[in-house]
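Before I ask anything, here is the structure I am working with.
A protein chain is absent from this complex, but the other protein chains hold their places.
Now for subunit A:
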């Protein structure tokens, strides 16, 4: 659930999603679910030449299984906090499994 929580801290931040077909979508993260399906607002597609039919889209849902990368703005991410959270999650997992 760590990545779910992590993405929840990025809600309302500008992110860039690269799909497995190399289509890149920029937008404001509106919501995220446990599968890491994304919903973006104020969407803009980098490659308008090849995807002109996406010009009229204002908000979109991206299925988690087609995402290759998510590019974030460095200022939006507290890597130290993330690292600590990772340690904590690992510790919890270890104590739970005994």
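Just so we're on the same page, a contact is a pair of C-beta atoms (placed from the backbone, for glycine too) under 8 Å apart; a residue touches a chain by one contact, two chains touch by 3 or more; residues count from 1.
Basically, contacts and distances are computed from a predicted model.
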Undisplayed chain, where the name is taken from the UniProt record, one of "SAM-dependent MTase RsmB/NOP-type domain-containing protein", "U6 snRNA-associated Sm-like protein LSm1", "THO complex subunit 6 homolog" or "Dynein assembly factor with WD repeat domains 1": "U6 snRNA-associated Sm-like protein LSm1"
Contact set of subunit A toward the excluded chain (per top definition): 19, 21, 23, 25, 31-34, 37-39, 43, 52-63, 65-66
